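Complex shown without one protein chain; remaining protein chains in place.
As written, the chain order gives the labels A and B, with residue 1 at the start of each chain.
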Amino acid sequence: MKRLLVLVLLFTFLSTVLVLPAMAEDTKLSGKLVIWEHTPQFEEPGKAVIAAFKELHPDVEIDFQVKTSDQYYNLLATAFSAEEAPDLFWTNGTATTNMGAYAQQGLLMDLTDKVDVSLFSDTILKISTIDGKLYASPTAESGGRCAYYNKDIFAQLNLEIPKTFDEFEAMLATIHEAGILPISFAGSDAWTTLFFFEPVLAAMHLDYTESYLRGEHVAINDQRVADAMNKLIEWGEKGYLGVGYTGVSGSGAMLAFSKGEAAMSVDGTWNISTINNNNPDLNYGAFQIPTNDGVRPFVGTSSNGFSIYAHTKYPDLALAFLNYFASLEGQTIWVNTLDSIPATSKIVSENPVVNDITQFDVMTESWYNIMVQNAKEDEAPGTVWEEDQTKIFSGGITVEDFLNELQELVK
Amino acid sequence: MKRSRAYIGFIVPGFLIYTVFMIVPIVFAVYMSFFNWSGVGPMVPVGLANYRKLLFSSRESRIFFNALTNNFKYVGVVFLIITPLQIVFAYVLYIRIKAHKYIQFMLFLPYVISTSIIGFFATMVFDPNIGMLNNLLAAVGLPHLRGAWMGDPNMSFKIFVAIVIWAFIGNGMMIFNANMKEVSHDILEAARIDGAGELAMFFRVVLPQLGSSLNTVSTLSIIYALTMFDLPFLLGGVQGGVNNTLDFVQMVFYRRAFGGTYFGETSLGYGSAISVTVLVIIMACFLLLRALIYALERRQAGSI
Partner (left out) sequence: MTKRRAHKSISETRSAAVAKGIISVVLILYSFIAIYLIGNSILNAFKTKPDLIANTFGWPNAFVLENFRIVLVEDGFMRNLINSLLLVTMGTALLVAFSSTVSYGLSMYTFRGRGFLSNYFTIGLMFPIQLGILPLFIILKWLNLVNSLFGLALIYAANMSFSVVVFSRFFRGFEHALLEAARIDGANDFQSFIFLVIPIMKPVVFTVALLNFIMIWNDFYLPLVFLTNSANRTLTLGIYNYTADFLSNWNKVFAGVAVALAPIIVIYFFFSERIVTGLTTGSVKG
């Protein structure tokens, strides 16, 4: 522990030493930045990075505005049209079409060689780069999925972290028979469904995503994908996902887990600080659902950070902030305030749940990413997916029809 | 009626504000509906393609007409359930049942609570995991009755209607009640002397007098029904609830114009086409309603 602390201090010191000379010429930075973030989950990390930046530059004023995700791009488009855009703002990078469209319209500053992104690997930088030009700083957070489990319930039922997928499935039955909710799951929310479905797909058929990563073509409506979706439906019918899971909202499912009312929840890794915040007393950990060969896959994606508005009034200040954000110091604050998975070994987390999650064997691709990256020109499979995903649970569409309609929109 | 130029002074200030902040956006929306435009960048003229897509492409038209059907389903509920209920409540308050002051106070109360709080209350009650309804059923020994509620395609619309009744019944109810209070006492006394009971009084004397309030309430309800957005948005999410059972045209417009939750494919041109289509439908409904009320009034006038 002590060594860790020394390391962290050393890094902080080093990065300060490295960053300070670069800033020496403009230590008198001043002005006002407006920064937009898309969802409250990133409010605390954003505030923490800004607070640290303001300590270096006391004359700078920063208005950090957290929107709600359902309105975000709409507000941003409106702000662009009215030429009232924020100086820095989040986009989902290349994971959606928005950043590309903005770049094409000349609304984004080309950050190539202006922002030091040496912290990030080439894989991570893909999310912020279009045609070799950098349009945002990524974050050093690996947005992945994991199974959170309640240690008290596991101890009470003498359960251990499963070693194979069959063990995992058998465990669900045991918990269910004991009268406890095995998995708290929001069947009314497409995104929560995705964060549950993808690790199950990886555990059942790791070869699907792995062959995609090897450069082979995989179909969106592949039988293996259908298998994994049908598995979720089967668990739902068996009662493993709780009574009436089709009516549970994303917030409600996570809340039930943090209240200790469910043995597990399979969801995004960025929820740790929220769970801790809600119930600091919850005794919980996390694991990756294993394959039957005992491999623990981790479905993780890179996360994008902020872009700079091309017509900002304070370009130097915006660049200074983004350079700080992209620095080791900035990202250490960001990732550790969020309590999420660091995508680089240079950032060390002290959170035991984070360290649980990093115990995986392979990092693999997200099915959703495969779908979006291979979308046909002018088609938006993401929209159709979001509209129809939850209907597979409520009988509105069969898994087969659902996957076929998506396949039509993909190359 | 006067003939004087003074009306100009009365109308012009309001006319300017209304034109700038209401009519100009409408005209702009009609204009946008002929373009392919995401909200940033160049507007590509596409003629009637947006309208063709909405009305004839298989997926889009299915979603749109499903939502439109829900709007009209709700109009049906208004006339068959909500309005009769409002009249009945108004009448029981009118005949001063016990504790009528308290009951009036409580029935009307939810009307002043904001929709986002109503939506939150609904989550607190109906969420299958953390909501009080399933917890209560388990606690009183009826765990087999627990359900998905808003997540059950056979229940969601019914629950939605129940929430609407709970939250918004007060306004129309009090309009009917005020109308009843204006029924002449002489007529009531005459009926009472004839030995009419409360029920007979209601059907023979009070109900026929409610024409003007019925006009007001149905106009208000139809506007509400066809521009329905806030409550289903908060209850069923932007995707329109389980199997689109709580999808309404304004929500389809919203999804298409402004995108989904994280995906955010904004399409203001296509969204405008949806909105203009809805505007036309609402106008048609109004003309129809107006003609209907006019015909009814004519018949009533004829019968007296």
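The definition used in the following text is that a residue touches a chain if its C-beta (ideal position, glycine included) is under 8 Å from a C-beta of that chain, and two chains touch if they have at least 3 such contacts.
Given the structure is predicted, the values throughout are model-derived calculations rather than measurements.
When the omitted chain is restored, the residue from B:24, B:80 or B:288 that touches it is B:24. Interface note: of B:213, B:243 or B:267, the residue touching the hidden chain in the full complex is B:213. Considering B:97, B:142 or B:288, the position touching the chain not shown turns out to be B:97 (whole complex).
Mapped onto chain B, the interface with the missing chain covers residues 1-4, 6-11, 13-15, 17-18, 20-26, 28-29, 39, 92, 95, 97-100, 102-117, 119-121, 123-125, 130, 132, 135, 166, 170-171, 174-175, 177-179, 182, 195, 197-199, 212-213, 215-216, 223, 226-227, 229-230, 234, 250, 253-254, 257, 268, 271-272, 275, 278-279, 282-283, 286. By the touch rule set out above, chain A reaches the unshown chain at residues 39-41, 43, 63, 65-66, 68, 70-71, 75, 77-79, 81-84, 250-252, 254-255, 258-260, 274, 277-281.
Everything that follows uses one rule, which is that only the chains that are shown with their structure count from here on.
The distance from the centre of chain A to the centre of chain B, with each centre set as the mean of the Cα atoms, comes to 38 Å. Interface residues of chain A, counted against chain B in their complex, comprise 38, 69-74, 77-78, 80-81, 92, 96-98, 101-102, 104-105, 107, 181, 184, 187-191, 242-249, 252-253, 255-256, 259, 261-262, 380, 382-384, 386-387, 390-391, 394-396, 405. Interface residues of chain B, counted against chain A in their complex, comprise 38-41, 59, 63, 123, 126-131, 134, 143, 146-153, 237-239, 242-244, 255, 257-266, 268.
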